[in-house]
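Okay, so here's the structure we're looking at.
Partial complex: the chains shown occupy the same locations as in the complete assembly.
We call the chains A, B and C, going by the order they appear; numbering starts again at 1 in every chain.
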Amino acid sequence: MTIDDTVLDRHGVTREEYQRILEMLGREPSLTELGIFSVMWSEHCSYKSSRVHLKTLPTTGTRVLQGPGENAGAVDIGDGLAAVFKIESHNHPSFIEPYQGAATGVGGIIRDIFTMGARPIALLNSLRFGPLEDPLVRRTFEGVVAGIAGYGNSIGIPTVGGEIGFDESYTGNPLVNVFCLGIARADEIIKGVASGTGNAVYYVGAKTGRDGIHGATMASAEFDEKTEEKRPAVQVGDPFMEKLLLEACLDVIKSDALIGIQDMGAAGLTCSTCEMGSRGGAGIEIDVSLVPQRETGMTPYEIMLSESQERMLLVVKQGRESEVERIFEKWDLHAVRIGQVTTGGRMKVRNRGDLVADIPTTALTDEAPVYRRPMEKPAYLAEAQKLSLAALGAPSSPSEVFARLLATPEIASKRWVYRQYDHMVRTNTLVFPGMGAGVVRVKGTGRALALSVDCNARFVYLDPRAGAQLAVAEASRNVACAGGLPIGATNCLNFANPQRPEIMWQFGQAVEGMGAACRALDLPITGGNVSLYNETDGRGILPTPVLGVVGLIEDATKVVRRVFQSDGDVVILLGENHNELGGSEYLKVMHGLIRGLPPALDLAREAALQRVLVEGAAKGLIRSAHDCAEGGLAVTLAECCFDTDLGAETDVAAVPAEGSFGDIATLFGESASRVVVSVAANRTAELIALASAAGVPATPIGRVGGDRIRMSIAGRRVIDEPLRDAERIWSTAIDRHFEPKRAIA
Amino acid sequence: MKFAVVVFPGSNCDHDAYYAAKHVLGQDAEFVWHKDSSLGGADVVILPGGFAHGDYLRTGAIARFSPVMRAVKAFAESGGPVLGICNGFQVLLEAGLLPGAMLRNRSVKFQCEHVHIRVEQTDTPFTAACRPGQVLRIPIAHGEGNYYAEPDVIERLEKNRQVVFRYVTAAGAVKPEANPNGSASNIAGLCNERRNVVGLMPHPERACELAVGSADGLVLFESVLKAVTQGAFLGAEASPKATVTAR
Amino acid sequence: MRARVFVTLKPSVFDPQGTTVSDALHTLGYANVKDVRQGKYFELEIDAPTADEARKVAAEAADKLLANPVIESYRIEVEEAR
């Protein structure tokens, strides 16, 4: 086949990129080579639009053992142990086939973790969907949740937390971001490198089929009505195979017989071979005819580009081959030698001996194109940032707003979801989903890790720079609430088409904001993932940079949960209320608006607040802590009561606000850096002293107790609901969408 | 005392059972690979939870053919205490060591949550330390825990007092709303006629420390420790060592 | 030779999956679907000289593995290689 414009278009390779390929090879590529270039130079694998921006993020710190560039990042958690973690998106596949797309997303991120020699011990997920009123959205939602459950449960890794958001913009572009964390001995972390001429290259795991060919390029293209034709064979996950691979690989890694190991994720065999070679400064030579195949008549092109799941590539130390083979045999897996490490830094692919591709590995990795795409402030911003409350008419009563907000899926209990996730397997989970940041203990140490993934995309839409900072602050505040000192972060940057300058501007601003916030909070980013082209028919998603933060709890017995603990405890608000309704859930739910400016964030104050939380937890002062997020103070106070038998009576000061919106802003405004904590009455002074020493406002606002949720503003009672009634609304709002409507017999 | 924790390919609560036996109860424990034919002299055998062979086809359907199952059968026949937890229970059903079968949960969904179960019988090695009627708060985590047997089989189970655990309300009442999966007669666990083989869907090994939400499950482990050390409730012949090796 | 094995729950056994499907169909407006039962379906490619031989192998597979006699029954069809 001659390579013409049609062929290039089908591969998503631009004319300029093709010129570079010609120069790098000094000849025309074969079709197999073009395929290899196209997947490695795709947005998904090369980060060509995002790389220049990502370089600005802080990635180092005293605890960082592995920054970006490997399969996952790693931070030191003491006792010679490392927390290895990363987040990955599987948005496009989950839109095409929700169950399998989400399942294979879980499978992929788990491989990234055990590839580093870490035993995965926790999963979280961050999801976005269109409104649940839409039956197709419900089907996607159900499928995604079942897929995450189906894979995570059977492999036996608990899903300990997550978040879910809803907005029209995700209807045709759901987001499925999965975070995984594992524990490794710090000195046993293994990397994805190939080195040592003559060392054998092994393939192990599932056989290769035609699934997902061009998955990486697809993940880098938007959807339109023609996508149907581009549909690759959908990848089907096999968690059973992955469980065997996980155990076998951890055994093999412990045996010290490996030089390097990498999973075959996006761009499959192609990506794993050239990345391992490039990292090790070596060449690699494989023969595709030796690759175990599930289907007949597969071409070298197909074998190299297949994205069949549950496959690993290993480089084995010379002389240790049979030992490695034996370990895999125990798990009924056959490790197959498909090539060896060579000198010369080239990736050579043969088919029954014939050379079918011969490319310098660095041409596919370090020297892949990098774009500094044009950025332009979007036109929508100036208008969207304007908010006139007066124009909205008179607000509804606080109790009506309260009930409406509790019933919105964004705020409502996510029990319907996490009940389907095994969140207890491995018996490490100290804080279950729904109780705040997920917390897992690290057996054999007295420590625990608090984990949270967060992003308020409305804030990012209204001001990408500030919104990204708020996402960093929220995720790390959530782990601090549990008593965790934030020590490392990972991000998943979900945006629309980067070739639109206004999207690229959103991206650039968000990365800048994220970097600034991470620096201020001393939070290195050790890895992450970028998902671009999240748009359908030209309609993009809200910019959604999701942050995953890991917090270290030195004493696992001092973990703090969301809910009030005892009758008579004092309720204290850390932080201050401001007149801030911009981007709030209130505006979205009550007025259908995403408008205004997101809440202001003072990073120094945020850092101080988080220090108070961590210290207050370590001292055993704080009995419960819950961050004020969507729905503001009123919803936060209610959530402190839900799942307990304890109501609360509180009174807060009014914030001065435009017209009749005073109460609304006080109760439902989403000002940043606020946490509701409860403290034993006799230790209140101690906490207040701790807070004021750190310059954090701490205001006693009431008492835990009774069977009602009562809130007053400066002596005026504005909300007074029976706890059980409010809880019923909140706990059934998602279930309601899925109850079978039985036909009348 | 020594526990053998059988590991099938796809078992994933093997470490949890091992941890409960060894680190919480403080007894000896060893993993036994499903291809092994010996139980290595253990006093108690646990078939742990998980997804043996992916739970593809049917839960426990393929695992029952594992070589180790011959040893488990022989051990059970000689009166040795065998506990099947969740997937392990499903394997015992498929292997015919306990009667009945599992259907999908009534909700057709996987469910992970704490439930309450009532101890119906205290003359089994795994309930010997329980109070009669004791209510335990223990988690479930399964998609197929909807126990089924023909009505005459259920009748026989009841008559022989083989229903060991039942789903109940926190107050201990057998109510439909306390039944998480639709199982017949709210059955959460049962034993064989000889009473030495017990299977249950809830996970006692996940409820052995307050830190992880409940310590109510520990009593099952304490029970078997008591039973083995006192030689009680182990079927006809007392305290056989798991030296039986399948041919 | 290809053998098809249909495994169905016995009529006396409650079928949660079938019930769910049937509820969902009713929600979609198919009131005339009176009952749904869900089962499993296997296609076995068997190397056997005769259809009878293939049927025998399939029946053994079903007895031993594919169906659980406590709750399920099965039916076999054999199709000569095309």
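Everything below uses one rule, namely that a contact is a pair of C-beta atoms (placed from the backbone, for glycine too) under 8 Å apart; a residue touches a chain by one contact, two chains touch by 3 or more.
Every value quoted in this text rests on a predicted model; they were computed, and no experiment measured them.
Enquirer: Let me make sure I understand: only one instance per chain type is drawn. What is the full copy number of each type in the complex?
Expert: Each protein chain kind appears in the complete file with these counts: A x1, B x1, C x2.
The rule is simple: only the chains that are shown with their structure count from here on.
Enquirer: Just give me the whole-number Å value for how far the CA centre of subunit B lies from that of subunit C.
Expert: The computed centroid separation for subunit B versus subunit C comes out at 30 Å.
Enquirer: Could you tell me the distance, in whole angstrom, between the mean C-alpha positions of subunit A and subunit C?
Expert: 41
Enquirer: For subunit C, what residues touch not just one other chain but two or more?
Expert: Where subunit C meets two or more other chains at a single residue, that happens at 20.
Enquirer: Which positions of subunit A touch subunit B when the two form their complex?
Expert: The touching residues are 146, 149-150, 153-156, 238-241, 243-244, 330-332, 418-430, 432, 441, 443, 556-557.
Enquirer: Taking the complex as given, what residues does subunit B use to touch subunit A?
Expert: Subunit B residues touching subunit A: 9-10, 12-13, 15-16, 19-20, 33, 49-51, 53-56, 109-113, 139, 141, 143, 203, 205-206, 208-209, 211-213.
Enquirer: Taking the complex as given, what residues does subunit C use to touch subunit B?
Expert: 9, 12-17, 20, 65-66, 68, 70-71
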